[in-house]
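Have a look at the structure below before the remarks.
One protein chain omitted, others in place.
Order as written gives the chain letters A and B; numbering starts at 1 within each chain.
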Amino acid sequence: MSRNTRLSRRRFFTGVAGTVGAAVTAAHLRSGSARAEGMAAEASDPADRKLLFVVCASGGASIIDSVLPVTTDELPEGSDAASLNVYEPSRVIQPAGSNIRCVAPLSPLDQLFFTPQYSIQEFVEAHHAHMTVVTQEATSVNHAVAQKRAMTGAGINRGRTIAEAVAERHGRGLPLANCNMGSGGYLEPGDDRTLAGRARGEIITNPRAYAMATHGSRGLEGIPGAQQLLRARGIREQLDDASPFGETYRNAPLRERYLSMRRELGPMLEEQDAITKLMLTPQDDIPAALGLESSPMADQVRDALPNLDKDSWQQQGGMAFLLAYYGMSCASTIGVGGTSFDGDTVVSAPLAFDFSHTVHRTAQGVMWSRVLQVVSGLITLLQRHDYLGDPALGKMWDRSLIYIATDFGRDKLRPATSPDFYGTGHHLNNGTVLLSPMLVGNRVFGGVDPQTLLTYGFDRRTGEAAPGTVMREGDIYSLIAQAMDVDFDGRRDMSAALA
Amino acid sequence: MTNRTIHAWLGLSLLSCLGLPGCRDDQPEPEPAALAASTRNHLVWKRYHAFAQDLSRALELPTEELCTELGEFDCINDVHLAGLGGHEPLHQGLLEPLAEPLATTPLVTERVVLSACTARVERDRTDPVVFTALELDQPAPAEDSEAFTDTVQDLYRRLLGRDPIDAEYTLLGQLLVDDEGEPVTFGEFAQLACFSIATTTEFSFI
Partner (left out) sequence: MLGFTALLGVGGLASEAEAKPTGPMRFCEAYPESPDCSGRLTTCETCHTSTDPAQWNAYGGALLGALGGRDFDEGIASAMLELEDLDADGDGETNLDEILVGTNPGNAESIWQPVPEVEGANPFYDLGTYDPRVALQRVMVLYCGHSASYEQRQDFAALPAEDQRDALHETLSMCLDGEYWRTLALRELADVRITPSYAVGADSDVNLSLGDGAYQQRLVLADYDWDYRLWRYIMTDDRDIRQLLTAKYHVVDDGAGGLMPVEGILDSPYETVAGGQPLPPEHRAGMITTQWFLMVNTMFSALPRTTAAQAYRSYLGMNISASEGILPVAGEPLDIDAKGVAAPACASCHSTLDPLAYAFSYYNGIGNETNLTGDYDPMRPVTAMPAWEAEQPTSMILGQPIDSVAAWGRVASESLYFRQAMGRMFFEHALGGPAGPAELDDLAQVVETIPADGHSANRIIHRIIDTEAFGAP
């Protein structure tokens, strides 16, 4: 066909309109076909279900300032230790039984005005058996771009986030299969329009009060009784279908999806008593007149996350656990925020890990501690409790994977004039921490070049370190996907890291 | 026939065929003509601000009194903001609103509407503004009464900006009694009717 006989869009529209069968309109194209699936499909088998927890260490959590440090005595001869981000041997600890080293807790001087409430050392001591450290190089030093790529594996699986992919695989029948409490690029949805509706992220902005969103009426004062409300809902459904608006738009995809959520997901959440199970607000803070109760698991959660009642970061961890424990979700994303106070003490840095621009080691120490404190609490809960409270299903930990995602690494150099207090910029080269009994634990995959402090990769199948290579976002994504039984075209074989 | 009468016929026909004795297979009913459906099917979600404003104006309540959770959280601008189509860029870094409703949006919508309708009814007990047809503690009016039709018509005009069709009167008439057929109070009817109308998709989408 020559250019002179090209169809314009309008000609195309009028020319073929008469030959088209009914229903697929532009609106359908926009939304993707997968939404037609019923929201409350039969649940996936709990015995097969796996649980993903993405912990967003926002701002650039440096692996060589946490669990892959290099000491001054490991530098090649002739290196200038003062200009490289290396640590004195006394500042690096290898807990008994651990193959993984870590940076020692910050000294009071290094803490500046912060008060860390935990340490990397405590974490490695407690959890090294299940730690998998994987070296990696990101592909962007832009926070939002890098964050999204950390979630999507730089688009390796049709642009789906790993949480979406896991939710689609394991979330059939779960009302809130994929929950996201992150921020920035971690909060962005993936780019695949064909993703099943159930796998789309449910945004939770206030974990402490989120339970209220899971019931249409409980906790409101002066309202009619439950039976009357049920009756009203029934009338409302008929009103919706009988109205001129409802009849006219009876095929509108947006309205159909909304009705599906209202008619199927809403009742599911209410029947499951999510408003109680997910209630993180302490009983004393719930006005008695509302007739609500704290979660039956609240005390257990508080035991592992002691500052649950005041700290929104711990509330995120607690909510992620409850969502999984009660079988409402199989993928949760949580994200550490910026400045946070415990009374008058500052326990978190402004801009989270990105405060490294100002004081690198302080920011890294404070923020790694903050992140790992919640991760430790989460692991404790997962190890203690049976999935769905059913001993036959085993401990939740057996089927869980925690992915500590971060944007990118930090500069590897220090200014010779101020080797203890300095700022760092963004750097692509870094590593990732994963925790799961489904992975090879107590192991580092890849290594660090002591001359440049750049991490290098490993053979995906054998696990042998491979200097001169780097792993990418897609490798981390593939590893998680493989462990979680998520198949997709282009998934890389990361068998070496699987248990 | 007028348009309203056509839909009365349509609505009643639908209702009358809900398993009642008059609808046996050997008495074929003429198929009512359904309204033509949109083929463009493009709806726009009415998000948090307009949603709150519409409730506020319809029920003559300040927006800050529409709904509070746990005695402390603003439903619309805080705890349910994302679910109602808003976004919070400063603390959470949600720079754009979500494209579509969340799984909990229908429940959140019900909560806010129920809270607002209840607040209006409570205020009207001492200073009637919306539900003025009768005393709220009195039994609900009869379906064929002016009080009923005026109340329903007023609610539709306030909430949806139009008059109800006959089928809608008929459906809402069922809220005048409970499941046992016993009359409810006018206050209860007011709450339930307000809730039912304001949680239809017509209120949430344009």
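Just so it is clear, contacts are C-beta pairs under 8 Å (C-beta built on N, C-alpha and C of every residue); 3 or more make two chains touch, one makes a residue touch a chain.
Just so you know, these numbers come straight off a predicted model, no measurement behind them.
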item: Contact partner of the left-out chain, one of A:43, A:75 or A:145; value: A:145
item: Chain B, residues in touch with the chain not shown (by the definition above); value: 3, 33-40, 42-46, 49-50, 53-54, 57, 87, 89-91, 93, 95-97, 99, 157-158, 161-162, 206
item: Contact set of chain A toward the excluded chain (per top definition); value: 1, 6-10, 12-14, 16-18, 20, 22-27, 29-30, 33, 113, 139-142, 144-145, 155-156, 194, 244-245, 248-249, 338-339, 350-351, 357, 423, 425-426, 428, 489-490
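Going forward, only the chains that are shown with their structure count from here on.
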item: Chain A-facing residues of chain B, complex; value: 7, 11, 14, 34-43, 45, 67, 69-71, 73, 78-83, 88, 91-94, 98-108, 110-111, 114-115, 118, 121-122, 165, 167-168, 171-172, 174-175, 178-179, 184, 188, 191-192, 195-197, 199-202, 204-205
item: Chain B-facing residues of chain A, complex; value: 25-27, 39, 175-176, 183-184, 187, 189, 200, 202-203, 205-206, 209-210, 212-217, 219-224, 227-229, 231-233, 235-236, 238-240, 242-255, 257-259, 261-262, 265-266, 269-270, 281, 285-287, 290, 292, 337
